[in-house]
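Omission of a single protein chain aside, the complex is shown with its protein chains in their original locations.
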Amino acid sequence: MKIVDDTSGDRLTAIVNDLRDFVRERDWEQFHDPKNLVMALVSEAGELAAEYRWVPNDASDSWSHDPDNRERIAGEAGDVGIALLLFLDRIGVDFVEAVRAKLEVNRVNYPQGPSRGKPDRLRT
Amino acid sequence: MKIVDDTSGDRLTAIVNDLRDFVRERDWEQFHDPKNLVMALVSEAGELAAEYRWVPNDASDSWSHDPDNRERIAGEAGDVGIALLLFLDRIGVDFVEAVRAKLEVNRVNYPQGPSRGKPDRLRT
Amino acid sequence: MKIVDDTSGDRLTAIVNDLRDFVRERDWEQFHDPKNLVMALVSEAGELAAEYRWVPNDASDSWSHDPDNRERIAGEAGDVGIALLLFLDRIGVDFVEAVRAKLEVNRVNYPQGPSRGKPDRLRT
Partner (left out) sequence: MKIVDDTSGDRLTAIVNDLRDFVRERDWEQFHDPKNLVMALVSEAGELAAEYRWVPNDASDSWSHDPDNRERIAGEAGDVGIALLLFLDRIGVDFVEAVRAKLEVNRVNYPQGPSRGKPDRLRT
């Protein structure tokens, strides 16, 4: 148990504030309109995809946990996370709320029984 | 001020747990190796890019805040967030830590003074 | 053997001309600056990735040749091709020349002997 301030104690709020400061200190808000940030997000996601392109499915877990790869991959994923958080902050949407809202939609679109073992949306 | 349990009170930990349950209840771990989750992430990022492809830079802030677009965009960003969280959980990396670690790297690569107003990495 | 005019007889030149007409007839040049076309390209590539995200490597050949999937996949790849051709046409670069130039670069970066069986660029 820990006593925390509702806002400052939230790890996510803290990192978003730090990202915002990082951008402001470099006068980068001018480049960070939503369109550009989505383009940055896509390019960072592409770099993460580059890491896995030649790794077979059945080796991709062990490959990801190899210390030689792990830090590099976490770094690429961190880039994706930065772009996503900056984008959401720019349009005024909270990360966890966006994820939670979509999860609730997915509960409807992928009902537990019929979707069992079937990762694609069911056609009705 | 609020009293919270260190783990359960963390909004991010809570949503990751919920995502994990959602996947387990549908027996989808078999599809969710790191390679496939990165591929899912890239395709969700592509859907977000589709939203912005014809929106000009200088209209993209107001366009994003239009209620007609906002919820749809938050939904696409939520999909990206879900894929990213599931990927990081699968490889055992914490989202905020990955973002924080990369932010620290960026502080070195983009020093405040020289990078002011210049969004590209400086060539040295 | 066939006698063809160098330009009009080229299948690629013909399809680029048709794409150009298609765009002009709809007054879409205003949306088709290079940035937007790259964003369109990325989103179409993401749709193609969506098709393969849950298909395991060792099933992806047979899955691609299944008539149920083949036409849909060819359609997604066609979308990627359209975006790429429109982009290259807009910046005044020929598709085959761009591919040929990069192939020559790759011959240097991936020398035949040392790169045998190794798909990643060699670190020297």
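Each chain gets a letter, A, B and C, in the order it is written, and its residues are counted from 1.
Keep this in mind: a contact is a pair of C-beta atoms (placed from the backbone, for glycine too) under 8 Å apart; a residue touches a chain by one contact, two chains touch by 3 or more.
From a predicted model like this one, the values you see are computed outputs, not experimental measurements.
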Inset, instruction - Using the touch definition up top, pick the residue from A:49, A:74 or A:96 that touches the left-out chain. - result: A:49
Inset, instruction - May I ask you to list the residues on chain B that touch the chain which is not drawn? - result: 35, 38-39, 42, 46, 49, 54, 56-58, 119-120
Inset, instruction - May I ask you to list the residues on chain C that touch the chain which is not drawn? - result: 1-6, 9-12, 15, 18-19, 22, 25-28, 30-31, 33-36, 38-39, 41-42, 45-46, 48-49, 51-52, 55-58, 60-61, 63-65, 70, 73-75, 77-82, 84-85, 87-88, 90-93, 95-96, 98-103, 105-107, 110, 112, 115-119
Inset, instruction - Identify the residues of chain A touching the omitted chain, counting contacts across the whole complex. - result: 31, 36, 39-40, 42-47, 49-50, 52-54
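Everything that follows uses one rule, which is that only the chains that are shown with their structure count from here on.
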Legend entry - Centroid spacing, where centroids are CA-atom means, of chain A and chain B in whole angstrom: 2
Legend entry - Where chain C touches two or more other chains at once, by residue number: 39, 42, 46, 49, 54
